[in-house]
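The structure under discussion appears below in the form of structure tokens.
One protein chain is absent from this view; the other protein chains keep their places.
And then chain A:
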Amino acid sequence: MEHRAWVLLAAAALLRFLLMGIGLYHDQNSRLKYTDVDYQVFRDGARNMAQVNPHAQTGAFPLWGKLLFGACDLLCGALLWKLLVLRGSNGLWSGLWLMNPLVLAISTRGSCDALQGVLVLATLLLLQNEAAPQLHRIGTDLMPTKQAKTVSSRTEIRTGSERLRPLEAQTGSSRVFGASVLFGLAVHMRLYPITYSLPIVLSLGLDQNSGNRNVNKRNTSGKGHNQWRSSSALQILNRFFSKDMLIFAVGSASVFLSLGLIFYYMYGEQFLNQWLLYHLSRKDIRHNFSPFFYLLYLSSDPGVEKGVMSSALGLTLLLPQLLLLIAASFAFRSDLPFCCYVHTHILVSFNKICTSQYFVWYVCFLPLVCARLSLSLTRAFVLLFLWFLGQALWLLPAYLLEFESVNSFFFIWTASLFFLIINCIILGQIITHYTPLQNTFTAGKWLRHKTD
């Protein structure tokens, strides 16, 4: 990695050490703790695990754990740099993560979301092919134009009539397998990345589809429809499922299941409940950013009639998320990091429960998205301001409710709806002004469709 990257990483590391030091001092000398309560939960979990497995060392966990999360944080930054360069963007955009005050606060308080970010970004890195120079001549305000360094002999692109390269050389199957293992780990840690599986699988099938389509055209031109009659079911299957899709699906599923089985064997029923079933039967209806909070709270009466309605309601509320996620998967499957960002933003905004911890899940994709965004600086700041405003408008009545016994439920509800609208506006603006990077090698077809 170039030395600018090391300088940025060093500065980020220094900042984190500083904040951790201040946090430690503060924890020892003040009743109001800097360290997040979730970190104590983590530490307790580690202690419990140590009782079952005596080889696990948890003595120095308080500092050791925070250092681990801080290191993961920096690793995220490094992965972002590599991904940015691979996609032909300027690596300095990773500063949006490394120097982000929100990220700094959350990681030095002891949150494990950085580890999650590492796994997801590493998966994306393995699945990302190098961007070729032609793909940059779309020309946006914020995009660099000189990318000579990223050209490698592997990604020659010819416009016009394409000579297609065999699939194996493009997305190495070993890389796909590596990505599937990391992905399985990521989903095991937190369930939400499972939504990325659809666009990933679609993108792995992308190359094969276009490849096969063209190959079939060439082959059938002389033979007419005899070709179709003689295709067996296997060949038809081959049109829609590529080897890489299978590797990815099987790889990630086996990692996920085997980890689940191992932990179930070690810790039993309790593990299953808290890891998986918890998401299905969650009855937490305390106030949160979700637009559905008040609706679910009012419908949570243990009385019978409403009880039935609340489970129907619960299913109805899943519909917007589902529709949007499926649409986004198909629409943006050729640009995985962007697709993952859209997925996560949708998931968090339309979820039944939304806390500020969830925002970090999509902030880790921000550098990758911003590098190809053609928003003016003013507009970007307006959107950022709106995002903070939406939270502030919610936080005020929530504070009054929780700490001053003011009945501000109505204001919390309206603020949460307003926040949903703001999130949709922001997402809409980003989708409108983003230039997708096509991760396929059939540049001719896709570029002609997309260039504007």
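Methods note: contacts are C-beta pairs under 8 Å (C-beta built on N, C-alpha and C of every residue); 3 or more make two chains touch, one makes a residue touch a chain; residues count from 1.
Heads up, the rule we're going with is that contacts and distances are computed from a predicted model.
Chain not shown in the complex: UniProt lists it as "Phosphatidylinositol-glycan biosynthesis class X protein", one of "Putative Cell division topological specificity factor, chloroplastic", "Nucleolar protein 14 isoform X2", "Phosphatidylinositol-glycan biosynthesis class X protein" or "TGACG (TGA) motif-binding protein 9".
The chain that is not drawn here is touched, among residues A:Ala13, A:Leu67 or A:Ala331, by A:Ala331. Listed residues A:Leu15, A:Leu67, A:Ala380 or A:Leu401: the one in touch with the omitted chain is A:Leu401. Check A:Leu15, A:Ala249 or A:Leu295 against the missing chain and you find that the one touching it is A:Leu295. For chain A, the residues touching the absent chain in the complete assembly are 31, 33, 37, 40-41, 283-286, 291-292, 294-295, 297-302, 313, 316-317, 320, 323-324, 327-328, 330-332, 334-335, 342, 346, 350, 401-410, 413, 417, 420-421, 424, 427-428, 431-432, 434, 436, 438, 446, 449-450.
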